[in-house]
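The other protein chains are all here in position, but one chain of the complex has been omitted.
And then chain A:
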């Protein structure tokens, strides 16, 4: 499948037709909601408090609705008028701004308790105009974002990097801008469930949160994630590599001994000895 960010600039790609999918395609909606929930979890917000959050590339407000449900107030920024129009139609509570996050985040110092972004950052790794330099645009995003975050606030970006070069690029620009933190990969061994998060922290180096679907099992989230994996597993072709990886993953989560995944996992045996 070709990557949308190779097809057209975001303000063109996310037109009225594409924006409508974000209200009609329930599979897609669920995926966005899951990832937004995970972003919020990773923000480690102070408990029992209404926080002011910034949603970068808020689109139709799906990710914002997760903030609302958690009782937070949010602002959203997006470059696509069509997507924001849909957000308005859905009567989201967040206040919306039309803008390009690659040109910087124009808020006063210390404004937000946290910032998150779902499926947007990969767009900044591409140059849509001759004047676009991805490294420079990422740097202006991160440096101005850092300035408008409150003390000890975090920023979490779920994104779809195309290659190692892009993950290196975003991590290095974020660090250059003064953030601590780095990349977190949930379900690293599963082709389908694998998700990349850039977890950025302010005010000092802190341990990175644990990834899901790895050996350092996280009890709190297991039940929900398991449900999600089960639903998906049934759709995988039995005995395919993915199916085997999912199954092994499940066994590992249940604490059963499971053989390591290798490049031979799920390959047909030649039958020759």
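Quick notes on this one:
In the analysis below, a residue touches a chain if its C-beta (ideal position, glycine included) is under 8 Å from a C-beta of that chain, and two chains touch if they have at least 3 such contacts; residues count from 1.
Simple rule for what comes next: contacts and distances are computed from a predicted model.
Missing chain, UniProt protein name, picked from "Release factor", "Postreplication repair E3 ubiquitin-protein ligase RAD18", "Multifunctional methyltransferase subunit TRM112-like protein" or "Serine palmitoyltransferase 1": "Multifunctional methyltransferase subunit TRM112-like protein". Across A:22, A:107, A:123 or A:142, the residue that sits in touch with the chain not pictured is A:107. Here the missing chain is touched by one residue of A:49, A:163 or A:262, and it is A:49. For chain A, the residues touching the absent chain in the complete assembly are 49-50, 52, 73, 75, 77, 79, 84-85, 88, 93, 95-100, 103-108, 110-111, 129, 131, 140, 144.
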